[in-house]
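Structure first, commentary second.
Note that one protein chain is taken out, while the other chains of the complex remain in position.
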Amino acid sequence: MMWDSWGAFWDMGGRGFFVWGSYGALAIAVIAELVMLNRARSNALNASHENHDH
Amino acid sequence: MRLTVDALAAERGGRTVFTGVSFVAEAGTLLRVSGANGAGKTTLLRILSGLAAASDGHAVWHGPEAPTTAAEAACFVGHTNAFNEALTVRENLTYAAALAGLDSSVPAIEFALTALGVKLLVNRRFGTLSQGQRKRCSLARLLLDASPGGPGRRAWLLDEPFVALDVDTQSQLAALISAELAAGGLVIYTSHQAVAIDAANTQEVAL
Amino acid sequence: MARTESQSHDKFAGRWFWRYASPAAFFPLAGKLEKLCWVIAAVLTAVGLYIGFFVAPTDAQQGEVYRVIFIHVPAAWMAMVIYLAMAFWSGTGLVLGTRLSFMMSHALAPTGAMMAVVALVTGSLWGRPTWGTYWVWDARLTSTLILFFLYVGYMALAASFDDKKKGDRASALIALVGAINVPIIYFSVKWWNTLHQGSSVRPGSSSMAATMLTAMMVMTFAFWAYAIAAALHRLRTQVIEREREASWLKEAIK
Partner (left out) sequence: MSLRSATSAVFRRELQLFARRKSDWANPLMFFLIVCSLFPFAVGSESEKLKLIGIGVIFVGALLAAMLSLPRLFDEDARDGSLELMLTSPEPLAALILARVAALSLALGVALAAVTPVFALFYALPYDVAGMLALNVLMAVPTLLLVGSIAAALLVSARGGAILTAVLVLPLTIPTLIFGASAALKVLYGESPAAELALQAAFMLLALALCPLAAAAALKISTD
């Protein structure tokens, strides 16, 4: 273990905001994209099934 | 001049409009394209004139000797006048003739305008003309390659040519079409209106 | 009026090597590939982050903040690579007329734009402690910003056509125009940058320990897998939308 404690890990040598901000931004972007992917898919499937019922 | 259409298909906005349209049209023929609204009459004329691409099949123009391109062989007149309002009638016709690779000299343009009875408008700005005058001037495009007595070099593709014409102009256009056919031209048109056109050979393509 | 597109319109449908250019054949294959890529992306991210945070040492020059480059550099690379891939598929579509190529191109664009945004945000967050400012007009950051504009332009153009086929070809053309321009823009910005002020420290430019490099490369492959998976997912959604009436699809999504 190269970090003395979890506190040191989160602190990132005083640069915690920038490091975790970056990873947080990535996480938000990825989650947003995944949500959009799923929403687009379910919209397409709904439209498709409606179409087949007619 | 001959037009050979073989198994032509078209689509607009991802929907198939028509498929399997085949016909042959020889010089001297009046060919009417008929069909319900949305059957693709305009689309067919646009494909024949080279403005749009077919999704399948072929439309081939034959000149007197060899196959030729739509750009050389056909003159398309749609529902717009294709004239700029800020330019004079002469300037507009000169432009149209030069782009079509035709004689854009003064006599050629005056001949065309005389045939439609609008020679006096030659130096008027297009934007100052009445709707009827505009239509006549714009139809003069068809006669740009006509020589007195002979047929034009190009086939006429007319999309609803009688719409918004007064009765006089309608009969004048019908007479022009008859003369072109009699001289050995080829005219393909669409029309909702029943306008009598005097023609020896007629043909109909239903979409 | 029946749509028989998938049979008749793919000019190359008959030849075996084009078989996968037809959506019907591609759909199930893409589904398998997508799942595989999600798994690879997840595993590589876990491995990459472990190496990045628990194996790679503190950077002598930059301290801990350098750990941002494990995602910043791969995101910047992906933004560029995805644009090139998009241009490639656009060119293929324009030349061969295969619908699937255009759809591939559309499927890549949002992920590419997302990568550009991630690269810009992480670049700024890295720049603040390193350069003392959130933004410098560095050639790489600036061209990533322009790349983002190109992505937005591409997507806006594709969306502005009601006729899907027209939108396909129009946006493909603009993707190609952009691809020719990207290197010109990059080198002119770089040249401009040397005239004004240059930033001496760049993300990933200082000599890196082997473990740092490993973490960055593992994350890069994770991003690749993620981008491919997301693009395939979007591609399959588009197939569902566009082939709504095709009979093979009813079987496939039942």
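Letters A, B and C name the chains as they come in the text, with residue numbers starting at 1 for each one.
What we mean here is this: a residue touches a chain if its C-beta (ideal position, glycine included) is under 8 Å from a C-beta of that chain, and two chains touch if they have at least 3 such contacts.
Worth saying up front: this structure is predicted, and the values here are computed from it rather than measured.
In the whole complex the chain that is left out makes contact with B, C. Checked against the full complex, the one of C:V47, C:L84 or C:V177 touching the unshown chain is C:V177. Checked against the full complex, the candidates C:L100, C:V189, C:M212 or C:A230 give a single residue touching the omitted chain, namely C:V189. Note on the undisplayed chain: of the listed residues B:G35, B:G50 or B:G132, the one touching it is B:G50.
In the full complex, chain B touches the hidden chain at residues 49-53, 69-72, 74, 76, 78-87, 91-92, 94-96, 98-101, 104.
Where chain C meets the chain that is not shown, the touching residues are 146, 149-150, 152-153, 156-157, 160-161, 166, 169-170, 173-174, 176-178, 180-181, 184-185, 188-189, 191-192, 195.
In this section, only the chains that are shown with their structure count from here on.
In summary, the chains found to touch both chain A and chain B are C. The most centrally placed chain, judged by C-alpha centroids, is C.
Most remote chain with respect to chain A, judged by CA-atom centres, is B. In terms of their C-alpha centroids, the spacing between chain A and chain B amounts to 60 Å.
For chain B, no residue reaches two or more other chains under the stated contact definition.
Not a single residue in chain A touches at least two other chains.
Chain B makes touch with chain C in their complex at residues 11-16, 55-56.
Per the touch definition, chain C reaches chain B in the complex via residues 1, 3, 8-9, 162-165, 242. Looking at the complex, you find that chain C touches chain A at residues 53-55, 57-58, 63-65, 67-68, 71-72, 75, 110-111, 114, 117-118, 121-122, 125-126, 128-129, 226, 230, 233-234, 236-238, 240-241, 244-245, 249-250, 253.
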